[in-house]
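For reference, the structure is listed below as structure tokens.
Note that this complex is displayed minus one protein chain, with the remaining chains in position.
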Amino acid sequence: MELAPLAVAVPLLAAGGLTAAGARLNRDAAQAIALPAALVVCAICVALLVRTADGLEIYWFGGWEPSHGMAIGVSFAIDTFGAGLATLVSLLVVTGLVLMWRYRETDPPHFQVLMLLFCAGMVGFCLSGDLFNMFVFFELMSIAAFALAGFKVEESEAIEGSLNFAVTNTIGSFLILTGIGLLYGRTGVLNLAQIGDSLSHGGTDGLVIAAFTLLASGFLVKAAVVPFHFWLADAYAVAPTPVCLVFAGAMSELGIYAVGRIWFDAFAPALGGHADELRTVLILAGAFTAVVGAVMCFCQDHLRRLLAFATIAYVGVFLIGLGLLSAEGVGGAALYIVADGLGKASLFATVGILQHRRRGLSELRLAGKGRGIPYTGIVVVVGALSFAALPPFGTFCGKALLEDGLIKDGYGWAIAVLLVTSAVTSGAVLRFAARVFLGWGADDPRQPSSADETHSEEEGDPDRTPAVMFIPAAMLAAGSLALGLIPGMVEAIERGAQRFAAGTDYAQAVLHGTSVSSLPGVEPYTAPLHAYLYAALTLALAVVLAIAGLFGHRLRGAPARWLARLGDRLLTPLHAVHSGHIGDYVAWLVLGVAAFGGAFAIGFQ
Amino acid sequence: MTAVQAAALIAVAIGGTAVVATKDPPRQALVAGIFGFALGILFFAFQAPDVALSEIVVGSVALPAMIFVAISKVRRQAETGETDD
Amino acid sequence: MSFLPYAVSAWLFLVGLAGVVRSRNLIHLVICLTVIQASTYVLLLAVGYKTGATAPVYADITPGRSVTDPVVATLTLTDVVVEATVVALLLALVVRAHRRFGTLDPDELHEMRG
Partner (left out) sequence: MSRTLRTAVFAVGGVGFAVLLLWGFGGLPDFGDFTGHYGLYLAHHAVPQRVATEAVGVTTFDYRGIDTLGEEFILFAAAVGVLALLRLQRGEEGASAEPARESPSTGHSETLRRTASALAAPCLVLGLYVVAHGHLTPGGGFQGGVVLMSALLLVFLAGARFRRRTKPLEAMELGEASGAAGFALIGLGGILFADAYLENFLPFGDFGQLVSGGVIPLDNLAVGVEVMGATLVVLGEFLDQRFLSGGDA
């Protein structure tokens, strides 16, 4: 069966069909078409995941097989990671559509149509093996995402948030396109494997470095790595909950995946000798992103912005993992991405429930108002523990694997960054859970954030939590937990990582149709003792931070005042930088590209 | 490089600068239309007639049209004082 | 001389970026983005050009002749469509922003946000 093309053709056709039926459909009918289509995509992705367990699946569109080792058509080249990420994407899209069932009446098919197009774009992006084709699907997902982010047109921030999102990400696509132009000028080909093959015959000169900088920067804009991250908090704070779920759970991570894909398949054959330098740059950038994201996360009162900054923090962690360029690092990051994606999506869904039940998004204003909805509170705490990477959550396994990789490659100091990031984000969520659901620290004198008057997203009685909102949230949280309990999961991911990082093997399979060589077996994985120790330390630190956040204002005396003043002095510039001004964001973006370019130029020459 | 190509390239460089330098949107839409046309000429000179046709229909017809209707919509909003708040 | 097309491409990218950063009007900003996009067209088509070649249309030339690269033309075609769509979507957002805030100046817009 030809599954691979159907993974994008099905949602595209469903989107076309829905629009053609147009105004004749009410919401239920639109949902009844969109949801099965998304489920079909999900099933296809799972099937692809199973089929690629021991190798690659290559699909040539239009039946254009390579001729004498030269790619003529466009291929999907699917490995475990591509299929796995596509599965995560489609799963979250299904969840988003389920949540949509309670969403307030908008003119029906448009939301579903955009969601399906968004899904098709992301899935196609994960599966594609052709650089320009990746760009096309990237644009499809971006355009759908811009519209989805601004979907709540009645709210003022929604407009500004999606405007910033659209402008910065569009400039990101221009960077990618310029990079493609450079590579095409040098190699004359577009297939990733073929680019790798062709680049390996030439030297490392300005063109290769500039092309890599432009492509990586373009993808990292989508991933929201500092200093490209500004748009993310604006956009995620305003997107409708069902959309936010997909944004936070998968879209940012696609940028990280893409950097790995182009490195291993296209650039490693030429630049592989400079892997050490790349490692340093990526790990430093990741660590910086993680710290900035975590600090900003802890400072937020607006719950969605809090989760948005947590997303940025974890993007930094994943970049550290990818930056290791080893099976442990990449595999750890991959497992972490999936488990954390589910956990974060669950947290966004619970915030949606709070918004529905209590009409608010400000932590301070909601203080104590969550007492009547304890089950939602439990889900939030589960989400916080997933952030803390506690065993047996999937995040724990991912983090343990990542830590092994860091120790092995001599980046032990980065473990501290991982630990702090987990502790701070988890502490922020625990603080919000305790304040909202238990009413602790309700006497905090600070001013609540202004962006609180919010329209309810969902229709229906605010006195009840609709099942279609609660069950997805609980299931996502449970999924994050269950991922760590599946036996053989870590080993399978490690195998996938080895395949992902084996660029030459991939090229042979794509261009010459050879079957991939079998990789060295993976030993059964048990997390080392220190991983448990780190987890305990993280949780302890998180609890301390949460308590400090809740009751810190009650402290009197000179040291407390001094600390508060120090905090203010450090945080004021950080807040000021996140200005919401589009011109600022673009200026930082350009500076970031120049910085990455400079770092790569020094490293690779 | 032929003289036509060089001339078209310089025209495009000047045109792009002019588009950015024009602050008033309606006038800018007009300049952008001319810029699109110059790009079209350049692409003919680059032996890419398909792209040239596309660029001319998009850059000097569809795009300015879209900008003009957007400007007129904004003006109407400003005149009637329609805001959501 | 042979570097001129690439220099023009780089120039358009930078000028467009400067326009975006310093823009006082969101519609102006959107049009500046099209200038950046034009930079990518110029780059792609300049890369695929061959001296003395004609367009790969065989209705009026003999098959043996040197032709320009059809792939860059295809890429640029896609690029042009992307431009049109991005502009349409951004203009819709700008119109909404104006309706909401009554201004098109990014400076005032972000003050309102506080």
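All chains are identified by letter, namely A, B and C, in their written order; residue positions are counted from 1 within each chain.
Just so we're on the same page, a contact is a pair of C-beta atoms (placed from the backbone, for glycine too) under 8 Å apart; a residue touches a chain by one contact, two chains touch by 3 or more.
Predicted model only: the values in this text are computed from it and were never measured.
Asker: Who does the absent chain touch among those shown?
Answerer: Its contacts among the visible chains are A, B, C.
Asker: Of the residues C:17, C:32 or C:104, which one touches the chain left out of the display?
Answerer: With C:17, C:32 or C:104 as choices, the missing chain is touched by C:17.
Asker: For the chain left out of this view, which of A:54, A:205 or A:461 touches it?
Answerer: Reading the full complex, the residue touching the unseen chain is A:205.
Asker: Which positions on chain B touch the chain that was left off?
Answerer: Contacting residues on chain B, toward the hidden partner: 1, 48-50, 52-54, 57-58, 61-62, 65-66, 69-70, 72-73, 76, 79-80, 82.
Asker: Could you list which residues of chain A touch the chain missing from the display?
Answerer: 2, 5-6, 9, 12-13, 15-20, 22-23, 59-64, 67, 70-74, 106-107, 110-111, 113-114, 117, 120-121, 124, 132-133, 136-137, 139-140, 143-144, 146-147, 150-151, 153-154, 178, 182, 184-190, 205-211, 213-214, 576-577, 579, 581, 583-584, 586-595, 597-598, 601
Asker: So that we can see where the missing chain sits, which residues of chain C does it touch?
Answerer: With respect to the unshown chain, the touching residues of chain C are 2-7, 9-10, 13-14, 17-18, 21-22, 43, 46-52, 55-59, 63, 67, 69-74, 77-78, 81-82, 84-86, 88-89, 91-93, 95-96, 99, 107.
One rule holds in what follows: only the chains that are shown with their structure count from here on.
Asker: Taking each chain's centre as the mean position of its Cα atoms, how many Å separate chain A from chain C?
Answerer: Chain centroid spacing, chain A to chain C, equals 28 Å.
Asker: Between chain A and chain B, what distance separates the C-alpha centroids? Give it in angstrom.
Answerer: A distance of 36 Å separates the two centres.
Asker: Where in chain A do residues touch two or more of the other chains?
Answerer: 156
Asker: Residue numbers in chain C touching 2 or more other chains?
Answerer: Touching at least two other chains: 39, 48, 72, 94, 100-101.
Asker: Could you pull out which chain C residues touch chain A in their complex?
Answerer: 13, 17, 20-23, 26, 29, 33, 36-37, 39-40, 43-44, 47-48, 69, 71-72, 75, 78-79, 82, 85-86, 89-90, 93-94, 96-97, 100-101, 106-107, 109-110, 112-114
Asker: Help me check something: in the complex, which residues belonging to chain A touch chain C?
Answerer: 132, 136, 139, 143, 146-147, 150, 153, 156-157, 159-160, 162-163, 166-167, 170-171, 173-174, 177-178, 180-182, 184-185, 188, 190, 450, 579-583, 586-587, 590
Asker: Which stretch or stretches of chain C touch chain B in the complex?
Answerer: Where chain C meets chain B, its residues are 1-2, 4-5, 8, 11-12, 15-16, 18-19, 24-25, 27-28, 30-32, 34-35, 38-39, 41-42, 45-46, 48-49, 51, 53-55, 57, 67-68, 72-73, 76-77, 80-81, 83-84, 87-88, 91, 94-95, 98-102, 104.
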